[in-house]
Structure formats: structure tokens, C-alpha cells
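A single protein chain has been removed from this complex, and every other one stays in its place.
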């Protein structure tokens, strides 16, 4: 038998086992963020979003011309199909009223972002409140709770049953034609999505053993919902919110396209621009292409980030 | 009075259907009338297969599920009737350790937060500083480093996570800890660590456990008393050693015979009782005895019509079977199912690798193992089987070591016999021998129905013999003549 002192043996063993890094207190959120950072998809998405936000913030200051000034009114004759394309000074060309398209794109970014964010926030906040009430009632409320949940969910089902566009159009009909209308209409459509998502997620977590463990510890129900169930139910909602930003922008564009958006020519918005461009699409496709591409790229950015977050937050992929 | 007493506990889950408001269309009889007592400082083991209601019963004690009927009395307070808030405060005294160590820990809380949760809920410790001190002390007790505090559940191994789960229960200084399958999710080599930890903690802190498990060997190892559940009710309850020595309910017999023993020597001699059919649905349990649809000894009378109640058959051994005595004495024969050898018949024990003669102790044991099958007296059957293991494990110290279990066994037997009446004693011993044999005693591998003992003269003689006299004469057949007398 080899003669070796105990300390020598321990030391040698420690050397060999020390290769694996010792993890100390990395929460799941932090780990998810670490995975997110190493995802190419997330980085591309984030870069697009950052660019978009940057343009939205500083765009109006960079715009070479006023977005509403019909400076080159005399050069375009929409009725005769005569338009001005990209040229020096007007890099994107002119629209049908002789306004600088490049400036309108820059300024319009802000409105587009605003619509996306506010509409998603409306859907998120309202959906969150409904979802948390419903989810809490269903998981820990006993028989009464299940009944409450049942009623709320039937109501949500009714909301889902209405075609979203129809819902938006009727809201617009009541509130009149404005950007606020578009934001509310798009937001309201998102409410049942968030509510159902959060409730479903809470329901799944409500069956988890750690909830049972908290109950057996004697933790109060409200605290179980807020500190145990809710934090574990957030991941899908966060992902959905990111993806919703993309759909909200597209839906807002669709509503604007249908003429429900902001009619004020001084405040351009990509969706409205797209709507206006449709009449002249055969003569001046560029007028539609710029806002359309802007919307698509932005939506893509949010979608990429959302998908990357879905992967990063998935506990099954941990490691 | 016992620390924890369950009386006629029923948990029926309604099966609901309906569009907006649910209608009850039936019930799942998860727990259907269970009465048991748990003494302070002891471990009560509940065994049964999936769907027998053992987990639901455990949860009903903490009122994690609603109790339909019956009472759960802890230290004089009936928990079944406590209003919500009082029950919540009472939970401090009843804690639970869960099966899935990862699933039962909130993945988004660090260890300190997980262990503080219960203390905050019950207002223990005036600030986090004080709580942290307490947590550190508990972590030390369960064998976790104190730097674990800031870490998260996913950073630990399975065994360590279960230690966290145990620590979480201990922090509240409960009277009773209900362990629901505490080791079944762990690797084999880690299970022993957790079992030992539970035992050490019990010794140190005087804890009372209710251990729920499907693994009979684990339950047998840590329990003082074992209750066997089948389809929502207890079918048998006895002190751990008595249950193992003489299972009286047909289901217990089958269950025990089905557990494989990691020892070819034992397996070669064991027989398995194979049950027929599947577990009936607890939503639609059979009439009469719940087990009669699968019972190998089911009789035409009573079994299907009359539900047997748990009755005391002496020595704290309770059994819910109309015919327990008749089965034990071999009066009844198998009506269905079959008995098979535990070892595969065609097993090829390679003579090259299998070298029994190499070590003397081993050779000796083998030769004995063959003989006792025929000559061994019934009352000795268990003793030799028990003595056998130490012999094998520690050949060199064979004489000294083997002595211990046999002695323990001897001490146990008279104590139990005292509880029973005199005439019953002889009968009991005979039953013991019989029950023993059918499950694990020394018999060669050919399929030999234990209940048909009359057909095998040698066996019949052994089991019918007045056990008292035979038993004391028998030791010659056992390995250690000296001390068995």
C-alpha cells in the first residue's frame, strides 16, 4: 500500500476535483440573463431594438426637414402619377404631398414605438390584474375561488371570441379617430391573451410541490401567491410582452391603414404612412416600402429578442 | 394518549363536471376510513403501492387536502375542525418532507429565503439576523455548509436538496414530521445518507415521524410500527419486526414476497406470490374486502360482501382480513394467483467465477443453506435467515457478529408473546413459522405452494408441530448452537 499522508491525499484529490467552478448564489434570473447574453438571436434582436429606440428618441432632432412641410409640393403630381424618388437631399424621395419621406420616417419612429409600448402596456397591466386574480382564486381559493375563476374566464372567452379587428373598429367608432384610439384598441385585444397566459402559468405552478410545501409551512395565502407562485409564473408573460410589442406595432399599422389612426399630418406614423402610400403603390412603391420595411424590421427585432428570452428562461435548458 | 391519533379519516375527492357551475358526479375514495395512532418519539411507516391513498392520508393530516370525515387529533386538538387561520398557525407543529427535493423547493428563492419563509409566517425570530443564526445552526445539523445560504436549489445535488427540505421542516421545531417518500427520488447510494440523517435527528431531537413510502425495505428499516395500505384503507398494522416476521394479510404477504432482496442466496430460497389483475379504481372500489378481487386466498363467502375491519390478533398486530388465522395455519389454499421462485430457474452460476470453496465461511454457509430447507424447525426459519446475513457480510467476525441479531430476536419474541394469551402463543409461533415460510424461509427453488403444506409431509410436520417445544429444541439446526438456547 502506498504510504501517503492524509493531507497529501486530500490535497491531490482537491486538485483534481477543483476543475469544476463552484457556483455561488446565481439566481435563475441571473442565469437566464447570462444565457441571453450568449445568444446570437438575442443580440441581433437587441441591436435592432436599440437602434429603433435611438431613432425614436433622437430622430425628430436629426430630421433635416419638417415632416409636415409640403416643401416640394410643386414637384409631385399624384393625379398624373408623377412622383419624385430618392435623390440628393431627399434620400428616400418625396411623398404624394411633396414632403420629405426620410424626415417623416425619422419622426414617425417615435409614434410607432409609442403605439407599441402603450398598447402592450394596456394589455399587460389589465391582463396581469385579471390573470393574477383568476389564477390566485383558482389555485388557493377553494370552491368559491374556482367559481370566481370560472366566471372571469368565461368573460375572457367572450372577449377572445370577438374578432380583434372588429373590436378595434368598434372602439374607434365610439372614441373617434385618433392615435389613442389605436393604442387602446390594440391594447384591449391583448388583455385576454395576457390574462389567460398568466392564469395558466399560475395554475401550473400552483400544483408544484413547493407551493404545497409553503402551505404546510403555514405561509399565508397572499404571500404564497406573491412570493412563490407569481415569480415562477412570470417567464411566459415576459416573453409574450416582448412578442406583443411586435404584433402591437403591426396591428397599429393595420388599424392606421384602415384609416383609424391619427389623421393629423403633422405627426407622421409608419402605419399611417403605409396607409397613405397604398393609393399610389403602382406609381411610387418606394413610398410604401420604407415604412413597411421599418415596421417589419422593428417587429423582427422584438420577435427575435422574445424568442431568445423564451429559450433563456426555459428551465429545461438550464446548464 | 398518543401524540397523533387519526380516527376514521376519510378523504373523498368529488369528480366534477359542468359548464359554469360544477356538478358532482361521483367521488374518488382516496382515503376511506383510516384509524391509527402515532406515539411520541416513534416512527410510523405507511406503505402501499401507488394509488393506495398513502400520500393523500399524509396530506390530510396537515389539512393540505380537506378531510371529508373523521378526526385528526394532535396532542388533544382536533385538526379536522380547526378554522383556517388557527390551522395555519398549528402547522408549525406538523411539518412535511416531500418526495421530489427539487420540486418542493422554490427555484427562485435562495436557501436562506426558503428556510426563513416558515419562521416569518409564524413570527419566529425578531429580525433576519436572528433567523439567520438559527438557520445556520439547522444547516449544520443536517450536514450542509453555512455558505449554502446564498445559493439556489438548482446548485445542489439531490441528496443535499433533500437535506434542505428536512432543514426547512426542522426550523419550525415541529412535533411531528411527515416524510412523504423521503428517499425514493434519490440515487441508491445517497438514500442511505438521508435515512441515517433522519434517524440521527430523531435520536437527537426526539422527533416523531410518519414515513410514507412504497419501498418496504426502507420503511422496515426506519419504522417502529408499520401500517400497510390498500385502496384507501389500512389492511394491516403491526410493529415493524412482527410484520416482517409474520405478515398476516394476504396483500402484505404478496407485497413482501415481491420485494427483491439484493442477495442471491436469499433470492434462491424465496418465493414470490404473484397477484392477478390490476388495482381497481378508487372511484369505484370493490364491495366487501377491497382486496378480494386480487386476493390469492379470496373465499366465496364474506370476502365480496362484508368489509373486514382491522382487528387485533395479539401483540399489537392488527389485520383486516376475515380469514387471517385460517390462511396463517394453512387451512385455506390459494384460489388464484401463483407462487413462483424468486430466482430465474435457468440462471447459470458460472463455476469459474463462483468459488464457494475459496473462503471457508462461505462454503459452510452454502452447505447449511441447502440443509435447513428440509430439517430446520419452523420457529428457527426466521432466525437462521436473519443470522445468515451478518454471517455472509462479515465472515471473519462471524461468531461474534451473528450473535447479536439472534439475541435481539430472542429478546423480542418473549416480549411479544407476553402480550398474547398462553394457548395462543403456541399457535402464534406456528403461524409465524408458516407465514415466514411462504414468504422467505428456506425452501429450494421448486414452486411449492406454501398454503398447500399438507401435501408436503416434511413441511406439514414442521408447521403443525407445537412450536413452543420445537422451537427450543431446534437450535441445533441453526448455525450457532451455543447461544440460541
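Of note:
Going by the order they are written in, the chains are A and B; count residues from 1 in each one.
Note that in this section a residue touches a chain if its C-beta (ideal position, glycine included) is under 8 Å from a C-beta of that chain, and two chains touch if they have at least 3 such contacts.
Definition applied: contacts and distances are computed from a predicted model.
A single chain of the complex does not appear, and UniProt lists its protein name as "ABC transporter ATP-binding protein", one of "Large terminal subunit of phenylpropionate dioxygenase", "SOS cell division inhibitor SulA", "Cytochrome c oxidase subunit 1" or "ABC transporter ATP-binding protein". Remark: the omitted chain is touched by one listed residue; of B:127, B:301 or B:345 this is B:345. Residue in contact with the omitted chain (choice from B:87, B:150, B:279 or B:304): B:279.
Residue B:258 is the one among B:82, B:124 or B:258 that touches the chain missing from this view.
Seen from chain B, the chain kept out of the figure touches residues 49-50, 157-160, 187-193, 195-196, 199, 214-218, 220-222, 240-241, 244, 254-268, 270, 272, 274-275, 278-279, 340, 342-350, 352-356, 358-359, 362, 385-386, 389, 392-397, 405, 408-409, 440.
Please note the rule applied: only the chains that are shown with their structure count from here on.
Measuring from the averaged C-alpha position of chain A to that of chain B gives a distance of 55 Å. Looking at the complex, you find that chain B touches chain A at residues 20-22, 59, 62, 64, 88-92, 94-96, 98-100, 103-110, 117-118, 120-122, 147, 150-152, 154-155, 165, 168, 172.
By the touch rule above, chain A contacts chain B in their complex via residues 23-29, 146-147, 150-151, 154, 208-210, 212-220, 223, 227-228, 231-232, 315, 318.
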